[in-house]
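The complex appears here minus one protein chain, its other protein chains still in place.
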Amino acid sequence: MLKALERASVLVEALPYIKKFYGKTVVIKYGGHAMINPELKEAVLTDAVLMKYVGMNPVIVHGGGPEITGMLKRVGKESRFVGGLRVTDAETMEIVEMVLVGKINKEIVTRINRIGGRAVGLSGKDGDLFQAVKKYRKVRTPDGRDEVADIGFVGDISRVNSGIVSIVINEGYIPVVAPVAVGAEGQSYNINADYAAGRLAAALGADKLVILTDVEGILADRNDPASIISVLHLNEVASLIEQGKIDGGMIPKVECCTDALAGGVNTTHILDGRVPHSILLELFTDQGIGTMVQK
Amino acid sequence: MLKALERASVLVEALPYIKKFYGKTVVIKYGGHAMINPELKEAVLTDAVLMKYVGMNPVIVHGGGPEITGMLKRVGKESRFVGGLRVTDAETMEIVEMVLVGKINKEIVTRINRIGGRAVGLSGKDGDLFQAVKKYRKVRTPDGRDEVADIGFVGDISRVNSGIVSIVINEGYIPVVAPVAVGAEGQSYNINADYAAGRLAAALGADKLVILTDVEGILADRNDPASIISVLHLNEVASLIEQGKIDGGMIPKVECCTDALAGGVNTTHILDGRVPHSILLELFTDQGIGTMVQK
Amino acid sequence: MLKALERASVLVEALPYIKKFYGKTVVIKYGGHAMINPELKEAVLTDAVLMKYVGMNPVIVHGGGPEITGMLKRVGKESRFVGGLRVTDAETMEIVEMVLVGKINKEIVTRINRIGGRAVGLSGKDGDLFQAVKKYRKVRTPDGRDEVADIGFVGDISRVNSGIVSIVINEGYIPVVAPVAVGAEGQSYNINADYAAGRLAAALGADKLVILTDVEGILADRNDPASIISVLHLNEVASLIEQGKIDGGMIPKVECCTDALAGGVNTTHILDGRVPHSILLELFTDQGIGTMVQK
Amino acid sequence: MLKALERASVLVEALPYIKKFYGKTVVIKYGGHAMINPELKEAVLTDAVLMKYVGMNPVIVHGGGPEITGMLKRVGKESRFVGGLRVTDAETMEIVEMVLVGKINKEIVTRINRIGGRAVGLSGKDGDLFQAVKKYRKVRTPDGRDEVADIGFVGDISRVNSGIVSIVINEGYIPVVAPVAVGAEGQSYNINADYAAGRLAAALGADKLVILTDVEGILADRNDPASIISVLHLNEVASLIEQGKIDGGMIPKVECCTDALAGGVNTTHILDGRVPHSILLELFTDQGIGTMVQK
Amino acid sequence: MLKALERASVLVEALPYIKKFYGKTVVIKYGGHAMINPELKEAVLTDAVLMKYVGMNPVIVHGGGPEITGMLKRVGKESRFVGGLRVTDAETMEIVEMVLVGKINKEIVTRINRIGGRAVGLSGKDGDLFQAVKKYRKVRTPDGRDEVADIGFVGDISRVNSGIVSIVINEGYIPVVAPVAVGAEGQSYNINADYAAGRLAAALGADKLVILTDVEGILADRNDPASIISVLHLNEVASLIEQGKIDGGMIPKVECCTDALAGGVNTTHILDGRVPHSILLELFTDQGIGTMVQK
Partner (left out) sequence: MLKALERASVLVEALPYIKKFYGKTVVIKYGGHAMINPELKEAVLTDAVLMKYVGMNPVIVHGGGPEITGMLKRVGKESRFVGGLRVTDAETMEIVEMVLVGKINKEIVTRINRIGGRAVGLSGKDGDLFQAVKKYRKVRTPDGRDEVADIGFVGDISRVNSGIVSIVINEGYIPVVAPVAVGAEGQSYNINADYAAGRLAAALGADKLVILTDVEGILADRNDPASIISVLHLNEVASLIEQGKIDGGMIPKVECCTDALAGGVNTTHILDGRVPHSILLELFTDQGIGTMVQK
């Protein structure tokens, strides 16, 4: 009984947070370890279902991960690189799309349904959700010149038609979105999932964008996990990049945050997806975890 | 962090229960110690607010308690008894109604609003919610004859117009109902709160009726609190009364349960209101607490 | 038959007025003699029911009157005065609230229901309708200094959440509102009923505020009831106060009118509540009665 | 002022009737003197507007009257008779329809709009409201044989599509309906207005059918206007016809009433349209006027 | 089968046009030969029904044509002229209204219903759709002076209350509107149908105004039907009138177009109503037919 009472008091302590986020839309970029480790998978998707039941509107945008590489290997597809970048040719894109939309997306949907939520999976092609144009990358050639490389079917989102996502939310489902977009001729484009999540958050007028990563957050001293920066303001970002404190793969993530903030999202969060229930911890505790980037 | 994780896991474990009761209406008869002790008060009403936020529709029907007696004393009103029953004359009824509707009801409403819910208080007069006829009681006279005693403005509910309660629920409020009814000539009637809760639960088509009492529940052996009967079926009630296991003040409570069940309520619960968060414990744990009476 | 025909023609003559006020919200401050005299009571509330049936939205805000004094006397509560003002201590406030909310409000509700309308009673605590802060009064001490007196639980409205009133109106009920407000800590505050009515009228975007008083209206010559000012413009009020033509208890009433007009109410009316059906007479005749204050 | 008070009391006395008929649909067959005399016209249509404003749903079905005859004369159309019945040939029907739909109907609509209501005129062709088949009449030839006479474009209603009427009602308008119907080939049929009103009342699930006539009602002694039968039950009708107390033009009117009652209309009324405001008198007085035929 | 395939391909080719006009409102001024020739009648109204089924909202405003003259002759009404203009006296207006509203309008309604659409006919009096003031015309007297002639009941629209038309559209009907308006005293006014169509198109926020005429469109060389101007911009109109290329009866039609464009209509079309299905040809082919006047 004592234990039961403690449990009750935990629920009670969650009340102010439940109240605070009631009716709010939260876009979750789901990727990294949290997509591989079975316990973490279960934890993230349970968090989403719980959020839905206590009145929030979670939206999941997932990445690809190792399954794409695995499938490419199975079909004997070798990757070609230009200036260090993998070229997504038509055959690669076909595999990428099948794995993202036909495998990963549906596994997430099924898992949510089994946990007790109701999910609907969407590709960026459904209802023309993500329309894209070809993305070009400047690369440095071995002889030191800058060239614009054709890296194939990698796209930039030119337009978000979020209508179908809103419908799915309002009808009580959790939308699960694969980062595939459609070009003007109907061709498929691979889209960076962080970026897709940020654009979708802005289009939906979401309250929060949450990006699950495989690091603690943004660190003041990259060798000290305890030096995590809890709150980062938009106007501090540029100088942190200059100082090299934000670098590498973190730069595009932070840029997705700043873009989302510019698009009207209220707060954005870079969380450590390796911690189970990191989203709940962020939402339901005062101190939060990871780094919050805000205006 | 560890503690935070444990807390997250408690929330996660609550999910199946949240799902189970999503959208269900639960009428709570609120009385006894839980109305007197400040911590218990806070706990019961917090439970109600939490229920509302996780998608249930709690409805509170409260009793009177010691404040009525206190106010009667303050105005120097002496109680008259007939055959052991207190007579509710017009002057007493006036005080009863003022305390129930003007004091207790509004205190509950205010406390819910402070906790973070949104409450609206109703008397049985509002929207003609409870219409009543005079109740007569058979009493045994000192010389052994049975007489019908006039015990004044005590009523039996003749009709429940639950429209205003449904409106208040659907608009996102928690209704808080005082057990006062109105007679055909507009006079006020005092109504037993257990009975009012049961009738309202039936009229609303509620899923559950929860009666907070000052005992553990129904006991198989009244001297052994551990002998609590967890589940009682409708058809066992009569024999338990005959055996004297259900007696005294418990009889009308059990009758409210059986009436509510007959009126279409799914399950009814007699809980120990002296345990903090007893309602949460009943709803959010497998074993439950107290005694559940069901069909 | 002849008499019936005359009656029909009266109904027909009412048509232009019914049309004019169709769908309009009218807040009625109900107090004074009209709350004491049984015929006047019946007349005022019948007017409200009739207004509802012919398409208007009447809202009643009632005062307290002699019943509060009576109950204070019954509990042996002596009034303390500071600088001529009655101090509303916690015990007094408790009695005030019980009488206003638990007795007077419910009597009005019941009477409306008996006449054939459908009423719901609300306190300023329900749905946090009236939120208040403590009011301080400057008083002159016997030795001629100005002091700020603590007159207890008397409040100024800091915020009106009129949502629950609108819901009740739209669902076809007549809201009956007691002038009790709630403070930040949940404490009760007594609010002047004229003032509460004016603030509520502004919050609802009402078309009219009607204040029932015990005088004919505002008189050009206070000794001549025939000198009533039928229409008063906002910009004439200040000079009339200066000339002393508006003085005493009439000043706060006129100020409620000017505040309501500033808050967007279309017209405000100070009517003689001692005349039966004074509201109907104002609404359904060309000349109107009492004094109309307008922009 | 005294007069104003009397007027107020008339309004107050109307309240129980307003309440009683709130939300009810009343189909009014408008014809006879009430369509010719200017004061009566104004009175009938004002009654309809008043009914609309106090929450009823009046529907007007009008007849033709002397204007049809006038127009036929103007175009030099002579009437042909077969067995005493006027033959409605194609040319006659054209005139009948133009006068009913293009003149009388629009005059009623305009008058209602001027009085302050909002009216929409409909022919039985609009939305295929009245579909009809040719009506044949048995006539006795001069030499005593029974023959089926072709009386031209006179129709029996085969189907009522009342959708457009309901739409117009629900959008706040008073529908004004001309008794013209459409045949399977698109041809126009003249329909008896009493009969059209009865069929429409049944199709709408109306509460009342009111037929305005040029007599006091149904008389027990036809020479004594005071012998009016106030209430007539369905099962008494046959014997009154047999006794000859109901005869001539009253027979089809009573049959429309009995048909409407069979179709689910609650009560039907034969009123004296020569009395101004006869509809108001029926609705808003206890004794009523004319003859009520009911189940 | 081959023929069936060709037919299928025609449907398929219509798809882009169906898509383009989906949900758009198109006001059609229906007059001239298209109202007289039976095949053309059938074609125009079939076009309207087809438009409705493929998602457009056609609204028909019809003219009068030879039937008015015919009926005036039948009643022996001689026309009086002032300065070359026919005077519409009260008697003439009565006939005009009866023919327009009671005959032509209902014939169109009936035909649409027979084709398989659902139509409701409206006069400008219904719901006060067209309110008008008297129109005065300057005329030159025989002795060369300018005079303002009273040409009787000819009106200019002072206000369009298009509410009833929108209701009828939204409920799935095709509104058919007769160009009769109502004056302040309830008198009828005859309104030019082109002008009524233009005003209604603006009030409805229509996408298109289509005027059916008895010419090919606007010609660059009036003797060469092949010189039709396909697209005319608003700012070219004045100079074409000056050059005399737009003259006579075409001037008011073009003015209706420019007024409608000023009122917010997207494009306006002057089509040759003598060509069967001219509206379909305009809507469903790339080149269109007739002259389009646009901003």
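Letters are used for the chains, namely A, B, C, D and E, taken in the order the chains are written, and counting of residues starts over at 1 for each.
The rule is short, and it goes like this: a residue touches a chain if its C-beta (ideal position, glycine included) is under 8 Å from a C-beta of that chain, and two chains touch if they have at least 3 such contacts.
Bear in mind the structure is a predicted one, so any value in this text is a computation, not a measurement.
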Chains in view that touch the one left out, judged over the entire complex: A, E
Given A:148, A:167 or A:220, the one touching the chain that is not displayed: A:167
Contact residue for the chain not shown (choose from A:69, A:110, A:266 or A:294): A:110
Interface with the undisplayed chain - residues on chain E: 1, 4-16, 18-19, 22, 43, 46-47, 49-50, 53-55, 115-116, 275-277, 280-281, 284-285, 289
Residue numbers in chain A that touch the chain omitted from display: 71, 74-76, 94, 97-103, 105-106, 109-111, 113-114, 118-123, 125-128, 163-164, 167-168, 171, 173, 180, 182, 186, 188
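Going forward, only the chains that are shown with their structure count from here on.
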Chain labels contacting chain A and also chain B: none
Between chain B and chain D, the fewest steps along chains that touch one another: 2
Same or different residue numbers at the chain B/chain C copy interface, by half rule: same
Repeat of the A-B interface, chosen from B-C, D-E or C-D (over half of contact pairs identical by residue number): C-D
Inter-centroid spacing, chain C versus chain A (mean Cα positions, whole Å): 57
Junction residues of chain A, two or more chains touched: none
